[in-house]
Each structure stands twice: as C-alpha cells, then as structure tokens.
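Yeah, one chain of the complex is gone here, protein chain that is, but the others are all in their spots.
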Amino acid sequence: MKDILLVHHEEPKLNKPILVEGLPGVGNVGKLAADHLISKLKAKKFISIYSKHFPPQVLIGDDGVIRLVSNDLYYHKSKNGSDIIILSGDYQGISQEGQYEITYEVLDIFEKFGGSRIYTLGGWSVGKLISEPRVLGATTSKELVEELKIAGVQFSMNEPAGGIVGAAGLLLGLGQLRKIEAACLMGETSGYFSDPKSAQGVLEVLVKLLGIKIDFTELEKHSKEIDDLTASLNDLKPAIEKPDELRYIG
Amino acid sequence: MKDILLVHHEEPKLNKPILVEGLPGVGNVGKLAADHLISKLKAKKFISIYSKHFPPQVLIGDDGVIRLVSNDLYYHKSKNGSDIIILSGDYQGISQEGQYEITYEVLDIFEKFGGSRIYTLGGWSVGKLISEPRVLGATTSKELVEELKIAGVQFSMNEPAGGIVGAAGLLLGLGQLRKIEAACLMGETSGYFSDPKSAQGVLEVLVKLLGIKIDFTELEKHSKEIDDLTASLNDLKPAIEKPDELRYIG
Amino acid sequence: MKDILLVHHEEPKLNKPILVEGLPGVGNVGKLAADHLISKLKAKKFISIYSKHFPPQVLIGDDGVIRLVSNDLYYHKSKNGSDIIILSGDYQGISQEGQYEITYEVLDIFEKFGGSRIYTLGGWSVGKLISEPRVLGATTSKELVEELKIAGVQFSMNEPAGGIVGAAGLLLGLGQLRKIEAACLMGETSGYFSDPKSAQGVLEVLVKLLGIKIDFTELEKHSKEIDDLTASLNDLKPAIEKPDELRYIG
Partner (left out) sequence: MKDILLVHHEEPKLNKPILVEGLPGVGNVGKLAADHLISKLKAKKFISIYSKHFPPQVLIGDDGVIRLVSNDLYYHKSKNGSDIIILSGDYQGISQEGQYEITYEVLDIFEKFGGSRIYTLGGWSVGKLISEPRVLGATTSKELVEELKIAGVQFSMNEPAGGIVGAAGLLLGLGQLRKIEAACLMGETSGYFSDPKSAQGVLEVLVKLLGIKIDFTELEKHSKEIDDLTASLNDLKPAIEKPDELRYIG
C-alpha cells in the first residue's frame, strides 16, 4: 500500500488558488475556522487524502454508513481574483514522519493547481481564559509580515515561544523551501475546549486578507453559549475560591 | 524482508466468496465468533499471513512444536451460492501503519478470488454487564443498512461514538474505496472478559445473512459458565455494596 | 542507509554449520551461554551486523577505543561433523519490525553457508529463585522434540504460556517457513539478575546435542558467588520476614 491514497471527486480548473488550512489542533481553532469557511462558501470537496499515517479508523454517519478518516481538499471559485482551496480533516498525521509526508503531498497537489500563497489557521494556547483573543502571526517572508500587520495580525517577539508544531507550521516550513509565500494565523485560546471565539477572530483577519465576506452568526452563537457557561461557572465560584486570573472575565 | 509474507497451503477455486473477519479485539468478540464459525464449518486454512507488523513471537503447541504468529484465511465451499472465506488470527497489526498494510493485502487477496462482500465482526464496549447484548451495525452503503436491519441488526445514532478502530473498521473503509460492499456487526459487550454471549449474538445475525445454519452449543455453554460466575460474584456483593447498574443481572 | 550493514572480517568455508544464538534477554541466559561458548571454543568473529534497528550508540573499550553496537557471527571448525556458527551481540533489534529484519538477514547468511539446523538459547522467567533450573524446549518439528528429550530437555504443556518473544523465537518461526530445523533451549531463571546457573544448564544440554565438550569452571564460579550472596541475604531475612516461596533455598 502506498503511504498516501488520493481520491479525486472532481477535476476543477482553478485560478491561482490560495490554500487555507485548518486541521484539528489546539482549541480546535483551525478546524472550526476552516469548516465554517467551507460551509459559508459552499466549497466543494474535490480531493480526499487517505493515509496509513492516520489512525486505522472509520467514522459512522447518522445513516449508519461509514467513511475512512481522511483529510480533504475543497475549492471555491472566486468571482474576481484568486480561487480558494480549503484543507480540513479528521486528524493530523499521527507520527512526525507522517506529518511531513502528508504536508509534502498537499504541497505537491497545490503546486499542480498553480497555487503560490498559503494561510494556515491554528490556536495558540495561553493556558487561561481570554476575553479578547488576539490573532498572532508568523510568515515565510518579511514582506508578508507587513501585509498581515495591516490586516490586524499581531507579531509578538517570543510568542509563541516554541514555534509552530504540526501541519500549520510544516506548510510554512516546507512551503518556504519551495518559495511559496505562506502565513500562519494563530488565535489565542485557553486551549481548554473547542474555541469558536478564537476561530472567529482568526477568520475575521482571513476574510480581510482574502477580500471576501462571510457570515459569522453560528460562531457568534457558539461563543455566546460558552461565555454564558463560563460566566455561570464563575458565579458559582466565589463561595469556593476566586483566583486572580479569572477576575476580568464576565 | 518484505512487510508481509504469504504462505499458500492450498489453491482453492472459490465461487464469489464472502469474507468474514474476526480478529482479537474488544471482548474478543470477533475472534470468538470467527473461530467458532471455522470450527463448525470445518473451514480449511489455505493462506497464512506473516508480517513484521505482528509481534516477533512464536506460540508453542501442546506437542512442543512452535508456529510463528499469523493471520490466516480459511475457506468453506457452499452447496448453493457464495463460498465463504474466514479471516482469523493471533493479533491485529501492532502499529497503525501495519493495520493499513495488512488490511490492504487481505483486500488484494480477496479481490483475486473475485470477492465483493465483507462482514467484519467485533465487540462494542459499553463498560457494564449486558444481559441481552444488541448487535449494532455499520456499512459502506445505505442499501446494506436496510438489508442488515431486516436481519435484526440495530443502527443507533452516535453508537459507537468513536467509530470503528482496527481491522473490522479498515476492511470497510479501504473496501469502500474499492467499491466492495462491507458491513461490520458489533456485539455489545462489557469488554471486561472474553465474551461468548456477545459472539453468539453476532453469529446469529451473520448466519442469517449468509443463509447457513450452525450449532451454538459450545458458545452457549461458555456463556452459561460466565453467567453463573457473574451471578455468584453478585450474590457475594450485597454484604459489601450493590451498585445500581448491576441490579438487573441475574 | 540500508537497514542492515554487514562487515565481513573473514570468509571461512564451513561444513554444514549449525547456528547457535544467544542474545541479551531474560536473565541474560542466552548471551551468557553464547559468550561462554565463544570463549571456550575460541570461536572467531567473521561477520559483524550493524543496523539502524539497534540503538544509536557506541561502546567504549578499556583502551578508549569505541565500537558501534552490533550483532556478531563467530565460527568454530569442528574436527568431525558440523562446524558451529555462534550469534551473539549487544542488543536485540529494538522495534518489532527490526527484530524481523535482523533475524531474516541472519537466516539469509546462514543459508548461504549451507546451514540447516539452529539452536537458540534463552531464559524463561518464573519470577522466583530456582535451585535446580530445568531446561525447557520448543522446536520446529515433532522429530526434534524427541531428539531433545533424549538430551534432557523437558517439554511442559503451557510452559512458557506466552510463547517465545524475540530473536530466540523468530529464528524458529522464520526458520520453520524455510524448512530449517530449529529448537529453542530455555533455562528457567528468576529473571531478577544475570543468571549463570541457568546459562550453564542450557549449555550442558547444548554440548550434548553438538557432541562437544567445554569447561564450565567460570560459570560455576559465578553461580557460586550468586548462591552465596542469595544465602547471606536469606540469612538476614528471618528477622524481618520469611516468605513461603523462598524457604526451599539454601
């Protein structure tokens, strides 16, 4: 068996596509953002990526029908300017070697479609609740840094200190070796739960960069639910304890 | 050394064979069921699969003679209709890559024999003792879901929540990519021990689907032994504690 | 880099060689026995096996000169009958895949030299001190079982229950697939320490099977030292505790 199996559902012609990546990770920020984008743009799945670097697992749909875990590429035809390819999926490669293999394959596919710019989306865990999560950035070139700053991305020395691990980082790292321009947008998140507010923050920057508009109602609703839950938990707390770092919430 | 070594003991001609898989897993349900089927059908071993994805281990027979751990394919010639191939074995592939490799090889062999339908057998751990274990299903197509419902298989939304992991799932997942029809029959089990009652439940559905009849005396005897043991343990308990979820047993 | 690097120190012509394997394992029994045999027979190293399946490690000699960890093949020319090849080394392959790869390579080498019989040496952990360790056996054929019984090897149903793991088992398992006759001699051992008494027991059987004689003075001396140490520890114990299973020692 080959390390990676590709299934092509459709063979679209794409105009200078931009790749947007959002896979499971810290606070699920990247995946929440990518899935919201796919849904709002009604992007169409055109390639499924199966691999022995993913878990040996099938997921069961509500109708009882299974599908093998995968990463998937969706496309959105733009009216003016660059088309968009979105990468989402069930898992990242499990082993480090698998991470490299899969990212390398995605870049091969992306270059075949003539793509030359990538945005990867992720979360950056700060280990505490954040009422107004910032969007931090990292890029493959100084020019891109300036472009992102204009869109509201913050660059903070030594944040994140350990660099970027996983697909969101590797697409930049291996992309840089191929002279592909790429940037990572990282939403601050507690990392304690799936974080729609951080995902929305990241998406608000992304749509500016892509020159598109999307509706955020569902993410806002989910954020509100989590804020309400956090607030009610916080109300219960004073009787027991009131740690300093939670005071500013609510 | 190749990843997988095949040893052919016999070269049978098979008529549109159906593959039944039962390897070690949760509650040992799949393996118990497959081994019972092999025994009752007097199915004959025709291919042994050795692999470096299995543990580096030999097992010792009562006569002092060893054999290398393996997965094995058995066949049963049917009087009317499809022949049956049964896959049983000592282990599943240890690594995730190994799981993919071995399942892929099994599908290659199966397709060479002209097979196009697969039933995988497994257990679904519910973490408590079950007096009347259900048989849950998952399939590669909606049509098969209906067929299985008629045979008594239950489909329950979000059960099992995590999907199916291992060979029982991968044969469906990788089979689906090859347009092979496949279904997984999962017997509810506590998962605490090797569970003959759950295995029998799965087999009772399977024989209906295969249009064959087999004797269940041994499995029933083993189930009875475990029920007696559970009951006597339960009798001892009231003095100490009587948890709610065990009350209905007996 | 290839998975395995072979360095040939010499190209001996060997007459129907018999392979004896003793690598690190339970109670270090196999390695102690093989190294004693190499020393007493003044066997000569003729092939070194290096592999990325061994740890990335060099050992430092008393003179400050390093050597890369390896497995090594030694030969002994017999005056009458079969020559002997002995396999010893620093480690077994670390991963299960590595275990298979290295054993497969050893069998390739052995077959090139025209070998057709293998004895593997190992320990079988019984988890308590044994004053008179038995030598248990397992073989690739019923005929060999009878041969070994005559030499004093015991065959005990369900011992060892889990079969044989590692090189001592794989040489039998993969050897069996190549129609090579092979037997494993397992010395009972507590498994608590490097066990020269168990190694001697195994060697005493082996030399009968090989039709050779060797001196055991050093192993006997080491066994005596350990017996003395155990006895003195035992003398200290009564004041504190005297567990039943240790009473028979002394």
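Chains: A, B and C, in written order; residue numbering restarts at 1 for each.
Assume contacts are C-beta pairs under 8 Å (C-beta built on N, C-alpha and C of every residue); 3 or more make two chains touch, one makes a residue touch a chain.
Bear in mind the structure is a predicted one, so any value in this text is a computation, not a measurement.
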Point to revise | Chains still shown that are in contact with the chain withheld from the display | key: A, C
**Study point:** Where the missing chain touches chain C, by residue
**Key:** 1, 5, 7, 50, 52-60, 62-69, 94
Exercise for review: State which residues belonging to chain A touch the missing partner chain.
Suggested key: 93, 96-97, 99-101, 103-105, 137-142, 145, 155, 157, 160, 162-167, 169-170, 172-174, 176-177, 184
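The definition used in the following text is that only the chains that are shown with their structure count from here on.
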Check your understanding: What is the touch distance from chain A to chain C, in steps?
Key -> 2
Point to revise | Interface composition of copies chain A and chain B: same or different, split at half | key: different
Revision key, fill the gap. So, in whole Å, the Cα centroid of chain A is separated from that of chain B by 38
Point to revise | Touching two or more other chains - residues of chain A | key: none
